[in-house]
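Missing here: one protein chain of the complex. Every other protein chain is in place.
Order as written gives the chain letters A, B and C; numbering starts at 1 within each chain.
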Amino acid sequence: MAGLQIPLDHVLLLATLLFACGLAGLMSRRNIIFMLLSLEVMLNAAALAFVAAGAHWGQADGQVIFMLILAVAAAEVSVGLGLVLQVQRRLKSLDMDGADRMRG
Amino acid sequence: MMEVLFYIAAFIALAATVLALTRSNAAHALIFLIVSLLAVAVIFFLLGAPFAAALEIVIYAGAIMVLFVFVIMMLNLGEAGEQREKQWLQPRSWLLPALLALILLVEMVTILATIDTQTSGIGVSPKEVGLQLFGPYVLAVEIASMLLLAALVGAYHLGRGFIDRSKGKR
Amino acid sequence: MATALVLIPLLPMLSAALLMIFGRRLPQQLVAIIGAGAVALSALCVLSIAQPFLATHQALQVQLWSWMQIGDFSPNFSFYVDGLTLVMMSIITGVGFLIHLYSTEFMQQDDSFSRYFAYLNLFIAAMLILVMADNLLLLYLGWEGVGLCSYLLVGFWYRDPANGAAARKAFIVTRVGDTAMALGLLLLYTELGTLEIQPLMTAANIHWVEGDGLAIVATALLLGGALGKSAQIPLHTWLPDAMAGPTPVSALIHAATMVTAGVYLIARTHELFLLAPPTLIAVALIGLLTALMAAFSALVQQDIKRILAYSTISQIGYMFLGLGVGAWGASVFHLMTHAFFKALLFLAAGAVIHCLHHEHNIFRMGGLRTRLPVVFWSFLIGAAALAALPLTSGFFSKDAILLAAWQAPGIGPLLWLGGLLGALLTAFYSFRLVFIVFFGELQTSPDKQPGWRMALPLALLCLLSLAGGWIGIPVREVFPPQEEQHAGFLVHVISIGIPLLGVWLAYAVYISKQISFQDAAASPRGRRWSQLWLAGWRFDDFYSWLLVRPYQTIARFLRNEPVDRFYDFIAAISLQFNHLLSNLQNGRLRWYATSMIMGLILMLILGMEGAT
Partner (left out) sequence: MMLWLLIVLLLVGGAFAWLAERRDPNAPRWISLGAIALALFYFLASIANFSSGQLQLVPDASQASTWLMHYRVDWIPRFGIHFELALDGLSLVMVALTLILGGVAVVSSWDEIDYRPGFFHANLLWTLAGVLGVFMALDLFLFFVFWEVMLVPMYLLIAIWGHEQKAYAAMKFFLFTQISGLLMLLAILSLAYMHHSATGEASFSYFDLLGTRTTGTAGFWIMLGFFIAFTVKLPAFPFHTWLPDAHTQAPTAGSVILAGILLKTGAYGLIRFTLPLFPEQSAAFAPVAMTLGITGIIYGAVLAFAQTDFKRLVAYSSVSHMGFVILGIYAWNSLALQGAVMQMLAHGLSTAALFMTAGALQHRLHTRDMRLMGGLWNDMPRMAATAMFFAIASLGLPGMGNFIAEFLVLLGLFEVSPLAAALAALGLISAAIYALIMMQRTFLGSDAETDRQLFDYGPREMSTMAVMMIGLLWLGIYPQAVFDLTQPVLDSLSSFVADAGARP
């Protein structure tokens, strides 16, 4: 595997692009499922950056963090999807703009 | 040759992500997202992280996305939901987020530009990862396990009412 | 003797307190006895003091207690009695007692009988303190005290808001003068270091030379107080309205005693005024102007009490004229005789009003000569004295003033001429009153006759009005000696003849109808003038335009507290800020995410700034 010639900044650029996509999705979608999906994209982009950096330095830490991110993502999704069910149940809708009862 | 593979995978990942996030049908979006994740897995592989690539496929594309599928199925949104999604996806609603994301992107790219360009691709074997994981990072692993446990309890609690009601209809 | 001196103001004071606290529970008879009796006793005390005083002419001084003592400022509660004070005390207690006696009958029907006597006694006490005070601060206490009593008594029949307005006007207008006077006291103390009257005079003579600017300012301020209290231009407007009070009150307060307090003040501090010739000239001019102005107003009035009120203003104008030309003794003398005959006139007018169901309009009276003979003769004598017909008391005193004016250097003859014109007018309007009210056709018939308690004071005052001119007042030690007055024979003749001319004129117009002013009065110009005089030269309108209305406008403008708008503004801003912030907290997840991103962007920008 050694000897690959992928420039680090290209990988990081990809991670950044993915992150920005996820961000845009998070901010623009009203459906909570899509928001969760966007979050996944962002987490994934971050993970990519870690792995790339780890590969760059030849260290395992990048992958370790990737696994932790994986755990976080799993936890987040499980709770998030639980919330999706609750939102659907209580509001009869997945519209997060409608779930604004905590407004000041 | 490998570099070409990277660029192809990167393109697929990006395209699939954009498509995923612009779908009005959640199931379609999910499929695209899985594609994107698979493409990222390829990149991991190319970066010399086969273990990460495997985990990406198994856990991310496999387990997590399946959760989504389940939920989407349970909610059973149907045609009406799709129409509403289309309605919500007016340019008005995504213009500002897109702009902000763009600004952030430009900023991050600017920061990237200051980093020396170096090649990457020194392989890291799963063994090294495992040693690290249960060596210096053992505390993080414990914390992650606690997190997962908490998520388990939380998800169970949140989901229970829904499950009870849809099961019993009392 | 000191005890008697203290008792003089103390008795009416105690009586007032007694009547205020227990008055409503006591029978009317007892109230009358306490009220009038206290003043009678007080008058007796004055007599007991007067006797030794007249023998020795030694000024008395009694110190009761130290009022306050802060550094050098140490006014006392102490009394000082000399000839001038004694004259005033005699008038206050003597005439005061007669009026009290008269009131016991006049006010018989009133259900606030005891309140009336409480106020009246309080007034006597305050007035006595005013004249007996040996320092200006105590004098000021009495000065304000009589003002208060005047307010209370003018507004005695409080149910009519007009009476309340008149009372307020009386108090506030005089208060304007009083404030000037208070400033005068401040100036005197600051400059001369004392308010004791006798040391003050000495100090003034030491520190100031004649014509000293500070002396002029100080006397001008004191004069302000005197103008207010004595109803002189420009602060005279309250007196005609003050007739809203019960008639005996008008007799006591607004004719005999309180309104002459200004004259007393100037006479008391004459040494100061002598140091300020410009102020003295102002005093004379104001006096003359007031005398003429009020006399013209009196010509056309229809309310019997208003005529008398204007005549009071006019007569006090004469006193001021006398003061202004340095005829201190003559002025005080006129003060005394005026107290007699004006009290007589008011009491007689009160009797008319009393017997005619509270009728005030002279044109609805008439022919009362035969129906109310006692009142008629009283009124006639009073009017004769007012008009200064020869041998009445008013003749002597007014003559003395006019002579002094004639002899005054500089503008003296001019003042004399003005005074003569005033005398003519006085004679005319006083006999106009007599002829209209008591002669001619009977308009309203009286339903009762005055009883002895009204008749006796009238009779005694008749006597005093006629014979008062021969009373010698013991003020020679008080005032600087004046050179014997020698005026030409012609001057004497003229000053005797002018009042007679006035009486004849009134007779010709109102009885024999030889002369008629009908045409002149009907002409537009005549109507304008008579309207002007009837309205008292429109001073009220002027003040209303100049002061009252602006004050009300300002008050209305300020009513809702404009300063609060500033604080409201601050409150509104913070409220707006609150709205802004609570809008940020709108509960939308996407918005929170977006704002987080914005924050992130901001932080990155700042970070990059820092990095470069």
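In this section, contacts are C-beta pairs under 8 Å (C-beta built on N, C-alpha and C of every residue); 3 or more make two chains touch, one makes a residue touch a chain.
Note that the coordinates shown come from a computational prediction; the quantities given were computed from them, not determined experimentally.
Put simply, the hidden chain is in touch with C once you look at the whole complex.
The chain that is not drawn here is touched, among residues C:Ser48, C:Thr179, C:Ser530 or C:Ser544, by C:Thr179.
Contact with the chain not shown here comes from a single listed residue; of C:Val6, C:Met20 or C:Ala203, that residue is C:Met20. Interface note for the absent chain: among C:Phe22, C:Tyr158, C:Trp452 or C:Trp545, the touching residue is C:Tyr158. Contact with the chain that does not appear here is found for just one residue of C:Asp82, C:Glu144 or C:Asp399, C:Glu144. Although one chain is not drawn, its touching partners on chain C can still be listed: residues 20, 24, 65-71, 73, 77, 137, 140-141, 143-145, 148, 151-152, 155, 158-161, 164-165, 167-168, 171-172, 175-176, 178-179, 182-183, 186-187, 189-190, 551, 554-556, 558-559, 561, 563-564, 566-567.
Definition applied: only the chains that are shown with their structure count from here on.
Computed from the mean C-alpha positions, the centre of chain A lies at a distance of 5 Å from the centre of chain B.
The distance from the centre of chain B to the centre of chain C, with each centre set as the mean of the Cα atoms, comes to 101 Å. Here the CA centre of chain A is 96 Å from the CA centre of chain C. Residue positions of chain B with contacts to 2 or more other chains are 96-97, 100-101, 104, 108.
Residue numbers of chain C whose C-beta contacts span two or more other chains: 594, 597.
Those residues of chain A whose C-beta lies close enough to touch chain B in the complex are 1-14, 16-31, 33-34, 36-38, 40-41, 44, 47-48, 51-52, 54-64, 66-68, 70-79, 81-86, 88-89, 94-95. Interface residues of chain C facing chain A in the complex, by the touch rule stated above, are 581-590, 593-594, 597. For chain C in complex with chain B, the residues that touch the partner chain are 594, 597-598, 600-601, 604-605, 608.
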